[in-house]
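Please see the structure below; I have some questions.
Complex shown without one protein chain; remaining protein chains in place.
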Amino acid sequence: MTTLTDAPKESFRPSMLLYDSRYRAITIQIVALIGFLTLFGWLINNTAQNLADLGKEPSFGFLGESAGYDINQKLIDYQNQDTHLRAAFVGLLNTLLVALLGCIAATVVGVLVGVLRLSHNWIVARLMTIYVEMFRNVPVLLWIVFSMAVLIETLPAPRDFRGDSPEASMLLNDSVALTNRGFYIPEPLFSRSLGDIHLFGASSLRFDVSLDLIAILSTLIAGFLVSGLLVKRANRIQAATGDRPKTWYWQLGVIVVPTAAILAVLGFHLGYPELKGFNFQGGTYMRNSLIALWLALSLYTAAFIAEIVRAGILAISKGQTEAAAALGLRQSRIMRLVILPQALRVIIPPLISQYLNLTKNSSLAIAVGYMDITGTLMGITLNQTGRELETVLLTMLIYLTISLTISSVMNVYNNAVKLKER
Amino acid sequence: MKDVSYVRTEMLPEQDPPASTSGVIGWMRQNLFDGISNSILTLASLAFIYWVLSHFIPWFWSPTWSGGSLNQCREIVAEAGKESGACWGVINERWPQILYGFYPQELRWRPNLAFALMFVALIPILFSMISRRMNWFLLALVLFVATLFVGSGWLLIVAQIALVAAMVWTGWQIVTINGADRAEQIKGGAKRLPNPLFFTATYVFLMPWLLWGGSIWAPIATALGFAVGWLAYRLLSPIIGGLGALIVAIIAPVIWWLFLVGPVAAGINAILPIELEPVQSRYFGGLLLSITIGVVAIAVSLPLGIILALGRQSDLLLVKWMSVGFIEFIRGVPLITLLFVASFLLNVFMPPGTNFDIILRVIIMATLFSAAYIAEVVRGGLAALPKGQYEAADALGLDYWKAQRLIIMPQALKISIPGIVSTFIGLFKDTTLVSIIGLLDPIGLSNSIRADVNWNGIVWELYGFIALLFFIFTFSMSRYSMYLERRLRTDHR
Partner (left out) sequence: MKKSVILGALTVAGLAAGAASAATLDDVKARGKLNCGVSTGLVGFAAPDANGEWDGFDVGVCRAVAAATLGDPTAVEFVPTTGKTRFTALASGEIDMLARNTTWTFTRDVDLKFEFVGVNYYDGQGFMVPKELGVSSAKELDGATVCIQTGTTTELNLADFFRANNMSYEPVPIETNAEAQQQYLAGACDVYTTDASGLAATRATFEDPSAHVVLPEIVSKEPLGPLVRHGDQEWGDLVRWTLNALISAEELGITSANIEELSAGTDNPEINRILGTEGNLGEMLGLDAEWAKRAIMAGGNYGELFAKNIGESTPIGLARGLNAQWKDGGILYSPPFR
């Protein structure tokens, strides 16, 4: 666009900074910036002065000192002689673990409950309503403490498994033990293991990656890719001829057979937990704190997700279902091809914020003694070193990074779904 | 030709539906047992309900209301011949503490009154179908009930008589003139009662005075700050122009609040002392603490959130970035880290020597927290407004602030009310986190109570009671919010 006439050239007067809309925007922004910088500088100045008065130099040197405390749940190796940074790293991984597990479980339960709330079965629909209202309206902190108490009080202690006629027994052919200390489940073992890759040497961020896991995962991914190609081919043939070749056994085959083969090559077998001494030994040990937190977070978030899913499904007008039925689609296909793609578009954005909430709520882990980043860096480390400023800011930064990463990844997905809108 | 076709000329009487589709059996067949999978679901649900209730009710039904300690409860339960039972004695002894914390017993009418008045103040905002007459009647009623608990004195009797008179007058009007007639009268130019929003505005200053006590002149002087700003604008705008006056109207109250409120209030108080016994915020505890933090934080964060939302929508890049940065930062970190900031760092950020008490610091951080969420809610409201509204405002020649004030905000805020209510519910639930930094909210108090030798070892009774308290509040609020959403939706159809 071109302007018809040039604006009359006026000489610049200071009053134009306020009254001329061209300059006013700049003036306001500069004033805002100055205000912001002044505030920020004032805060920093105060902080520096206060810390100097207290005789504390802001420094992150404490991260390199020996932590001195033990952490029960660690996804990577850690001893109490490791550094505070290492302890924080262990905590971070624990945060991510419970957030990931929680998001998955919350989605599954939430979708299930959301669908069941729309069920024709009166009693099921009512039960689900009660569930949703109960969980949504009571603080999540209470639920976390509650579920811990339930686990502790209702499940048998390991000592109940002992003796000739024990009060409790293991499940599934002696492979799973549910105790109030947590769940012991069989662990995958490899007799011809490929070993680990050690990343980052001996630093605090050292990290072992199991080559076995990489091998299995890459086989699985390759299998899925091939099966995807099979589906594409089937689509092509269907488009060309109208007949869709049956592919499901091929799909299953290309995934299952190579995976089974690689498992056999690696000598895969299960290690079972056994009661030895005070505790069960062997197997994978999921601590009660993890389970309580996981349970509470996912049930709490699932109540919100259920409402989101229900609203999403209700948002699709009945005409869509009827039109799809008129086209002769089967019930399952109506759901998969017509309802869900549309509902997802309504569901995904609030779902993302629920995932974010769950991740942030996982910081309440300290209530049950789950050693996440709040429990290590902002918990015991803060308490032992007295470095409030550094630990709290670092923790905030870490959470901020996690949140921004989740929301940007999810936004990418959201945009991908959105593109189909016409 | 003879027509052989037969047409029935009269209707057959309607037949009862088959027994299997009507009545209880029919309902059950339709809703509980249609199909195998549904029947299994129903039976499983029934079994589940039975299992829960069969464990819960015997435990719950335990005659331990008068138990003075956990051991006494155990004895009572054993005498009743049961294996386990709840120990309700702890609730009997401690429920006032869980509700009010350490708020002085003889002053508890003040939070009660503040709470009751809050409802009256919120009526014009939340329940627009309640008439003005009804609103003022309710206000008089609440105040009258409050006077019964305060004490005695001739002033009080005068106030009581005045309140009764007000109640009788408005009550008489409510009873004798129905809504439609009244609407006719108003159309005909009858004088209306003052808008109850005046009371809402007053309440904003009344509530802190009731809760924290002290001289009445402090809130009044604070309120005067707004008058100062308004006056400055009115007086100066003809002289130095609108924008200059606006700037003065913003700066003048700030100066007033920062430097003059204290001396002015103290000065007037020296001449005419009207005081309530001050209560320091560390006496706030239990549910009172949760409600105070929640309500104050939401109320303060509303204007902040609106400014942030406008900033986020602004064309000014820098302003926009700062708003976005603030909102995303706050929303990206858990509340607990902000509470740690309140507990550990806020004093460090302030000039040396400043010392807020911890509850004030928590309120500050909770306010910043909810401001970010309110900003997003308001942004949603702004986005939901049709573009035509903005364009119409522009077409009328309104400037930015006038357009916002007269056209955009009233509509956007109305759409946002359900969102604001759910933000409040979320914040109210999240106030339980303050127990982690050592404040005695209901959950914090439950730990303190269990540190009493008598009650050491009690778990479910306290948690259950607290959960019930929260449930009552948040459930009713969420019902209200749903009702509001329904009403707003019909408004737009």
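To keep things simple, chains are lettered A and B as they appear, and every chain counts its residues starting from 1.
Throughout what follows, a contact is a pair of C-beta atoms (placed from the backbone, for glycine too) under 8 Å apart; a residue touches a chain by one contact, two chains touch by 3 or more.
Just so it is clear, the structure is predicted and the values come from calculations on it, not from any experiment.
Q: Which is it among B:S66, B:S128 or B:T354 that touches the chain not included here?
A: B:T354
Q: For the chain left out of this view, which of B:P219, B:G305 or B:P334 touches it?
A: B:P219
Q: Could you tell which one of B:P17, B:G325 or B:G457 touches the chain left off the display?
A: That would be B:G457, which touches the missing chain.
Q: Can you tell me which of A:E133, A:D160 or A:D196 touches the chain that was removed from the display?
A: In the complete complex, the chain left out is touched by residue A:D160.
Q: Touching the missing chain, which residues of chain A?
A: Against the left-out chain, chain A lists 53-55, 68-72, 80, 145, 148-149, 152-153, 156-160, 180-181, 276-279, 281, 288-289, 366-367, 369, 371, 375, 379-380, 382-384, 386, 388.
Q: Just the residue numbers, please: which parts of chain B touch the chain that's not shown?
A: Per the touch rule, chain B residues meeting the hidden chain are 70, 74, 93-94, 96-97, 101-102, 105, 204-205, 207-209, 212, 214, 218-219, 222-223, 225, 257, 261-262, 278, 280-282, 285, 295-296, 299-300, 303, 343-344, 347-348, 352-358, 360, 363-364, 436-440, 444, 447-453, 456-457, 459.
Everything that follows uses one rule, which is that only the chains that are shown with their structure count from here on.
Q: Roughly how far is chain A from chain B, going centre to centre by Cα mean, in whole Å?
A: 31
Q: Which of the residues in chain B end up touching chain A in this complex?
A: Touch residues, chain B against chain A: 30-32, 34, 38, 41-42, 45-46, 48-49, 243-244, 315-319, 322, 328-329, 331-337, 340-341, 344-345, 347-352, 425, 429-430, 432-433, 435-436, 443, 459-460, 463, 466-467, 470-471, 474-475, 478.
Q: Can you list the residues on chain A that touch chain B in the complex?
A: So the residues of chain A touching chain B come out as 18-19, 25, 28-29, 32-33, 36, 43, 46-47, 49-51, 53, 119-124, 127, 133-134, 136-142, 145-146, 149, 153, 356, 360-361, 363-364, 366-367, 374, 378, 388-389, 392, 395-396, 399-400, 403-404.
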